[in-house]
Every structure is written in C-alpha cells, then in structure tokens.
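With one protein chain held back, the other chains of the complex are shown just where they sit.
Chain lettering (A, B and C) follows the sequence in which the chains are written, and residue indices restart at 1 in each chain.
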Amino acid sequence: MSSEAAPERRFISGNEAVAWGVRLCRPQVIAAYPITPQTTAVEKLAEFIEKHELECEYVNVESEHSAMAAVMGAAMLGCRTFTASSSQGLLYMCEMLHYVSGSRFPIVMMNANRTVAAPWNIYGDHRDSMAMRDAGWIQLYVENVQEALDMMIQAYKMAEHPQVQTPVMVCLDGFVLTHTYEVISIPTQQEVDGWLPPYSPSENVLDLNAPKSLCISVSPEWQTEFRFQQQEAMEAAKAIIPIVDTEFAACFGRGHGGLIEEYRCDDAEYVLVAMGSVVGTSRLVVDQLRDEGLKVGLVKVRFFRPFPKQEFAALAARVKGVGVIDREVSFGYEGALYTEVKAALVSGAGNPVTINFVAGLSGRDITKENIATMYRKVIASAGGETEPEMQFAGLRWEPW
Amino acid sequence: MLEIRWHGRGGQGGFTAARLLGMAASLYKNYYVQAFPSFGPERRGAPVLGFTRIDDKPIHDHSKVYSCDYVVVLDESLMKVVAAWEGLKPDGVMLINSARDPASFQAAPHHRVYTVDADGIVQAVLKQPVTNTAMFGALVAVSGLVSLEAALRAVELTLPPEICEPNKQVVATTYDLLKGQAVPA
Amino acid sequence: MVKLHDLPEQELLYGHKACPGCAATIIARLILKVTGERTFLAYPASCLSTVTSIYPQMAFSVPSFTSPFAATGAVLSGMAAAVKAKKMQNVTVLGIAGDGGTADIGLQSLSGAVERGHKILYVCYDNEAYMNTGIQRSSLTPFGAATTTSPAVGCAGSIGEKKFKKNLFEIMMAHRIAYCATANPAYLPDFLNKVEKAKNTDGPSFLHVFAPCPTGWGFPSDQTLAIGRLAVETGLWFLAEYENGKARLTMMPRQFKPVQAYLGGQKRFKHLTEQEWAIIAAQRDREWAEMKDKWGRPSKNQVKG
Partner (left out) sequence: MSKPTTVVFHYPTDKTEMPEGPYAIAGVLVETNAGWRSVRPIIADDKCVQCDKCWLICPDGAIDRIEKSYTVDYDFCKGCGLCACECPTKAIRMIGEGEAE
C-alpha cells in the first residue's frame, strides 16, 4: 500500500500516525514498555520492524524507567531513538527524563496524555505531562491526527538542531487522539529523507576513536554553567520552532504554527486558551459565537515548554478577558497552564480579566456547551460581573 | 456533519464497521471523516459503541457524539439492554440486525426504522456470527452516503486479505436487500 | 586463558580519587586491561563514578558514562542495541556497578537486560554496603556486619545486619544467563580468566566480584587482598562459574579456616561473639553442603585448596 511516488491519504488512528511519523524518521533504536493508551503506537512500530519495513532495533524493556534508559544508552552511541509512554509510566520515567535532558540527548518521545492514579482511571487529561513540566524537555501538544504525524517529524528536526540538543515530548490526548481515526496525508519516505537528514550527533557522543566521558559529575563550581546551557537551548528553541514549521510547510504543504496558534484573534476581545484536542472543538464554538456577534477568539498553546511568554505579553494589550482551560490542577493553587498564562500576561501592557476553567479531567468530555459557557463567563467577568477566578467546569451538582 | 453510532458487543467488530464507513466516505467524495470507539478496555461480549463522523469540511470536533443521524445495532439483544434510541435525531434512521418487522420496534413517529436479518446472512456466508460488514452494507444502502463500490473498496483496505472476499459478498448482499427499501435522505 | 604477564601496559583507569587500597578500583582497572580500548563503559552512581569522573578530571580513558542508579542494565541494553544497529564489531559493552546498584535498586533493570539476551558484560563489585553514601546496609551486606543503618549499638541482640546476604549468582543462573561467575581479586588468574570468558561470551555475562573495602569494613589499606583470601579460605566467599547451563565450583578449600580468622580482622564484625561466629559457620556449612550437592566437585584441572 505504501507508495514512494506521492503522499498517501490514509484513514488511521492517532497512535498509528505517530508510528508512521516515527517510521519515516528512520530511528535506529526503539525501546518501550506497554501502557494504555500508548500501546498501539509502539505495537505498530514493532510490526513495521518485524516486516522489515523499518530497519531498527526494538528493545522490549521491563519498565518505563528502563525504556528511557535504553534509548539513552543508544543515543549515547549516536543513534536516533524513540520511546513512548503515558500516565503512571511517564511518572515512572521521571528520573530518566531529567537525566536525558541534562545529558543533552535529542531523544523524541510520544506521551499519550492520561490522568494519574489515584483514583485509577485510564482516560485522558494533562496531569501526567504537566507533572513533568520541569524535566527539561520541549513539550508540545497536538490537536488532531495529522498534526500528530507531522510533529513527530518536526520533533526530530528541533531536538537535533545544533543550538537545541534537547529532547522533545509530543503529547497526544489519550483515546480522543490516540484512538481516533482521521483521514490524513502521509508523506513519502523520499520527501522525509530529503527534509530530515540522518542524525549526525554532536561531540556529545561515545566514540571509540575520541573517547569521552558523558553525563559526568559536575561540582557546584560548574553545575550552574551547564544549567545555563539548558536554559539557553530552550530560549534558542523558541526561535527555531517556528522556522522548522515554516520549512516543513514549504516542503509538505501544511504547517501548524509556532509556539501558539491564534484563531480569530485579530479583533477578539475575549479569548480562551487551550491545549490539545479541545482546541478543535473550541474552534467550532468560536465560529458559533462570532455568528452571534461576539468578538471571541482562541489561542492554541502548542508548546508548553519553551513557554510562549512574549506571545501572551503581546495578547494582554489587545483583549479584555482571557479564559484558560486546564486539563489538570495543581492542588492548592490552580491549573498549571493558567498560572503560566497569567504570569505571561502580566509581563505585557493591558490588564485583561482572567478565569481558570478546570475541565476535561480523566476523560470527562468538554462539550461545545461547556466551552460556550466559558466564553460567556469571561465576557461577563470583563463586564464587571463577579466570577470565581478558578472554577471546576461541570461539577455534577453545579450544572453549567 | 453526519454522526453515526454503532452498537455492538465486544468482539463483534462494531468499531471496524465505524471505520469501514469512514474509509468508504473518505474514498467516495474525499469527505472528511472521523471514527472512534467507546474508549476503554474492551471486554468480549460487553456492550460497546463505535462512532463515525462524516463532513464535507474538516472535522475539528473532538467532543463526544451526543446526537445521531443514524444508529446501527449489530445485535438485536442489545435493544433491551442499551439506550439505542438515545440521541437519535427526530428524522434519524435506526437500523437493526433482526429478522423481525421494523414495525415491531417502538419508535418515535419521525424515526425511520429498518431491519435486516444479518445473522442469517453471515451464517450462510461467513459461517460465524460477525455482523459488522453485513450491517455496514445495509447502512450504505439505506443511507446512500457512499457508493457500493466505495464500500467494497473500504473492505479491501481495512480487513485482512484472507477474509476480504466473503465479507465483500456479505456487504453486497445486505446492500441489495435494502437498496429497494431506502428512502432518499 | 589470560597470561598475566601479557596484559597490556596501557592504563585505562588512572588518576582516580578512590580511598587507598580500594578493591573496586583494582577490579575495574584489571577488567579494562582485558576488555581493552574498544570498550563502552557504563557505571552507575557509586564510589566508582564519584572517584573517576568529576569535571574535568576523567580517570577512565575508554568512552564511559555515568548511568542512572537504577538502570545500568537498561543503559547497557540500549548501548548493545546501538552497537547492533550500527553494525560495530569487536566491542565490549561493559557495566560496572556496586552491590546496591546491582542487587537492590538495579536488579529489575539487570534482570531485564539479561533476560533479553543482549551481548553485555555486567560486573558487580560487591563491597557489601552502600559505601559511597556512608556505609549503609544493602541486600548483600553479610550477617553480623555493622553498617550505619544496621548498627551494632552494644545492647542485647544488636549484632549488626541480621540477615544473610542473598545469592546473586543463583539469581543470575535462574535467568539461564550465557555466562556468570563469582570472583575475587585475591585470586588473580581465576578472576581474569573469568573476565576473559565473559568478554568472549556471545550474550549476556555477569561477574560477581568480591571487593573488600578498607574504609567501610575497617581494616588497614594494605590488607585488601589478604582479607579477600581469608574470605575464601574461611568459606565465606565461594568461587564458581556457570556456563552452558551448568554451574561448578572453580575452587574448593579442603578445609575451612575458622570464621573468626576472617571476621576478627575487620571493625564491622568486632562486636560479634562466639555465639554469632557459630551461627555464621553453621550457615557457611549448610550453604557449602548445598553447593557441593547441586554443583558437584570442581573438575580436576581446578585449584584445590
């Protein structure tokens, strides 16, 4: 079925799209441990390898911690690598995430966003990856299946960029994206080979001819300087991310934006900020409310790290109200995305009202009605009505 | 946008039917499509759902399906245990795998109800009680959403090669059976 | 067979900051003489990482990496997969970890790596406690040893560690590993031959090496190998290997010296009385009876004590 001649239109799930995206990047070592809802992505990759459609070593590790450790071992020897996880698995990997970013290996992983026990639940929210906020990884959230595939390919380009050398985590909403089938375009191997050259590692690699010690111990006298490098790499990534997308669009005919994507924000007075699959549903609500004459817009946060601070600072001057949808909550404070957005808004001119909507926890649907209500609450709040700053959307005993 | 809900039991291929329709629609008129199962661990025999969304514009909606243009029930016994009519639009279509007369199912006045004895057909052709392709063929006939050709091509592209031919035969059979009954949408 | 005189002059571990008389560094240095320059080395957080690789003083001359404490086996798996993916020939993927990094926090990762059959050489240098963090008890700390978390404080029944150490050699055998052995740097030809066998094994290999620690055990720094010899002579350390699915003892003392000959020379055991000596000797006799029963007598070309 795969054609070398032209991009192929296919009806596949988000996880299969991830597998295709990874396959086209020709990784040399993959290590993964199963967890719902990530599994069908790595199963597909194992199948590609078994069918000799992808030349790659697949390591069936015994834990997520080992999955990341194994791909790190391979990355040390200069291999392009991939792993994937979710939820408890991502948290079990936590130590390794820091290890990899601090060691500066450009590993790419997929996270199927799922909540974290307890209570036990296999469905989607952003609690897992948000808990990994400070692990030093570039974190991006996709909206649909096509973007999932495209961002796998872009992820390697960003991670391996000489000024970045930082691992990338591509986040897909569990089930809603991982298990949903959509019609997408799969680029040809030739196109991807032309756009993404084979990985040529930096000096930071184990080489028999030029022996080095990697991931060494560093005394307090030097640790700060290595940490400064990580921050500089993230800052560099802010500029490189939109360039990579522009180059991708020039080659493949579609792009997805920079750190954020604005939807109908040009003259918007009230905006919602969201990440992941709920962005798509929110677009429909924006259209609907615009038809009613309301000046609403939508900001899709594509990258949570590096965070689009300047973009929100610029937005602050233009809008009267900002609502932020968080699919997790930092207990004792507020949603993590809200905290970041609010802080970034303050750094700009203007003083929009802000409301945090905690919604879509553990697979709870965020309906179009929920989203419309959020807009109306932001508008009301900007008009002087009292609204709690932080609200759980759609609690069973508080119908929206 | 059209929304279709498929009722089956774990192992009956209800979600495959949802995908077959999506695949056929994407082939037929380059429609935009989405298909997804009722999320979660699948247990053989337990009632499960599949959903198909079809539109001529890109589908951005990632919320659940709350109202349906079509409901397809792969297993008649489910009619007693699930809320099959829930969310079916007033002019919506209900299609049930049953040897009984459509009138024997209590429907709201505007609902159009079709039945097809998929069990009997697949028993003869597939020799096993998997009714997803039979109900897919029947839906293609009553809805006119896609052509029979697109439906058969979708089977070829979705199912393993070794079971393609008998399933195409099943699709064509139920399609022919219901074609005459179809009311233009 | 390794010819000791033919080992290369080249020092691949040099200028480290280990305590004087450290057996772990004797072991690591000699292993690298056998595996040579074409070695990719991973070592977890341990004395070995602390004394060899603090920026910018790098005591290893082979490509090396400080691996996560819990994941040396997995890191080696990834390195071995990369060696295969890159079709590299004639290289050793070597891990050297302590008893805690191997038998406690690293055991799952090691088990996975061995079970999957990667071509790796994993060495556990066993100094019988967490020395790098200040001598805390591990699952390989022997009965009666005082550590900072199994202290002997002088009140009744406070004898230090109250359990016998677990049998890592048998754990590895249960994996049907391609090759594994116990060794002791006080028995150099036996030790280095086992290293060479492990290096040449097509599959996973594991060495459990006795590593007396002057600082943690409390003995003079010139006694490291003398203590190592006494451990074998008293029957408190056994020398064995497992290959082709069969285990055998590579040395069997004809008669054991009294356990106090070994215990008496170390501060960590100084609180023990005849009562504990007897318990230790009885356990030793039970274990040896079992080993002889299961694995038979050493073959005739092996050393007899």
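What to note about this one:
Rule of thumb we're sticking to: a residue touches a chain if its C-beta (ideal position, glycine included) is under 8 Å from a C-beta of that chain, and two chains touch if they have at least 3 such contacts.
Quantities reported herein were computed from a predicted structural model and do not represent experimental measurements.
The chain not shown here makes contact, within the complete complex, with A, C. Considering A:C215, A:V353 or A:A393, the position touching the chain not shown turns out to be A:C215 (whole complex). For chain A, the residues in touch with the chain missing from this view are 102-104, 162, 165, 202-204, 210-216, 218, 225-226, 228-229, 232. Hidden from this view is one chain, which touches chain C at 4-5, 7-11, 13-18, 20-23, 25-26, 29-30, 53, 55-64, 185, 188, 214, 220-226.
In this section, only the chains that are shown with their structure count from here on.
Distance between chain centres (mean CA atoms), chain A to chain C: 44 Å. For the pair chain B and chain C, the distance between C-alpha centroids works out to 64 Å.
In chain C, no residue touches two or more other chains.
Shared interface positions of chain A, defined as residues touching 2 or more other chains, are absent.
The touching residues of chain A, counted against chain B in their complex, run 1, 9, 11, 36-37, 122-123, 143-144, 173, 175-177, 179-183, 277-278, 280-281, 283-284, 363, 365-368. By the touch rule above, chain B contacts chain A in their complex via residues 19, 22-23, 26, 32-37, 39-41, 59-64, 66, 157. In the complex of the two chains, the chain C residues touching chain A come out as 37-38, 40, 42, 49-50, 53-55, 58, 60-68, 70-71, 73-86, 91, 108-109, 111-112, 115-116.
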